[in-house]
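Dropping the structure in here first, questions after.
Left out: one protein chain. Kept in place: all the others.
Take a look at subunit A:
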């Protein structure tokens, strides 16, 4: 086969044609000039595109020109090797792209992949043409290669500025260095922050809704008196809050979880060590990209020291207010009791017709009027003085049994007369209170019970002391007397001159006095009663 072509070589070389085909000369089995070549460009394109895989216009390359075996195979094998290499490069590139999706300029790499694959194909078709002369297909592949090459050049040109702006290794090293410095500063700041948090007893916490995980900063563990590696999952969410505050924190957290309402509360917790301390707890909702609440974050602060001061300050203020009320009570006594007598005195003296009196008596009467005027004037002055003065009486440790016995001894005749029995049950034996006041309180409570006893029933009075759940000492006085309609008189039972029975001995002073004396020492007095069923007075000493 090849020998046949070898003979034709000289003729082919002598041929003046433009195309390879024509160089095949007369010995080729195809016409030197095909009808297509002489037609218009349009017809040429039409002919080309409909006969892409048509090979009848050319002989295989082996038969075109004179190829020695060595030359032919060198050509073919080189082309195949180029193709194989050109195909291997994009495979490696694709693997790289797959494994490192962060590689810069991936689009350019894809263009390279296309460009190299197409270059490889041009070499492959060149080799194949030795047997299968698909010159039109070859042209198409070359055209595509040209197109992709040109696009690649353009794309490369476009990314040049970006490539130039990429930081060099040196630059990156410098940046790492400066970042290290920043990190050191950050670490120093974090240390300061932690130290400030530790000294100020302020810690942070976070609750992740998705994982239901709670995380605490070290200070929060410290405030709870827990080791830093304590497993929080074993504890209930609100297990450290004391009962009165459990509900308030629960409601606040639920509000925050559901509506994103932030909270800031002052509550009490019981630490692992058992101490009950005041904390300030704040919480805020944090949202994810979709606007759903993803996390709650907040701050916990140990404010025990400050809160205790605040509470005692509040108590002092309350006491001052009570003292003020007490003072107001005194002005009431003044305005009503003494002024009443004084004004009646003035009224009566004004009614006396001195002309009917003897000279002596008229003169005495005139003096009485002056005395009356002076009395009223003095009372006016005293009223002003009492409005601004307050007396402080010191408390002392008193035996309640002893005081009660004293009072009972003094009131012996009244008690016998009313056939009253007094039961005593003093679980708490000592009360810190002014002696005068405690005597007055017990005396008033007993005389109040006697005053309002039932006519047809022997009076029973029960005096008790005990400690209530808050650790306060309570004095209780219970009787089986008439009782009081608290619905009607509840608000003014301890008021001055308030009497609720048309009783000739009812002055309405006793209970007011008791209340004033109790409150002057920071205590509270309350009453429980229904009409006809006796009354129970309860004094909570501070």
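Keep in mind that, in the parts below, a residue touches a chain if its C-beta (ideal position, glycine included) is under 8 Å from a C-beta of that chain, and two chains touch if they have at least 3 such contacts; residues count from 1.
Heads up, the rule we're going with is that contacts and distances are computed from a predicted model.
Enquirer: For the chain that's not shown, choose its UniProt protein name out of "Sarcosine oxidase subunit beta", "Response regulator", "ATP synthase subunit b" or "ABC-2 type transporter transmembrane domain-containing protein".
Expert: Hidden chain, UniProt protein name: "Response regulator".
Enquirer: Which residue from A:142, A:307 or A:339 sits in contact with the chain not drawn here?
Expert: A:339
Enquirer: Have a look at A:100, A:158, A:250 or A:328 and name the one touching the chain we're not showing.
Expert: A:328
Enquirer: With respect to the chain omitted from the figure, which of A:164, A:199 or A:351 is a touching residue?
Expert: Of the candidates A:164, A:199 or A:351, A:351 is in touch with the missing chain.
Enquirer: Among the options A:376, A:472 or A:540, which residue touches the chain absent from this view?
Expert: Only one of A:376, A:472 or A:540 touches the chain omitted from view, namely A:376.
Enquirer: Mind listing the subunit A residues that contact the chain we can't see here?
Expert: For subunit A, the residues touching the absent chain are 328, 331-332, 334-336, 339-340, 342-344, 346-348, 350-351, 376, 383, 497, 499-500, 502, 506, 508.
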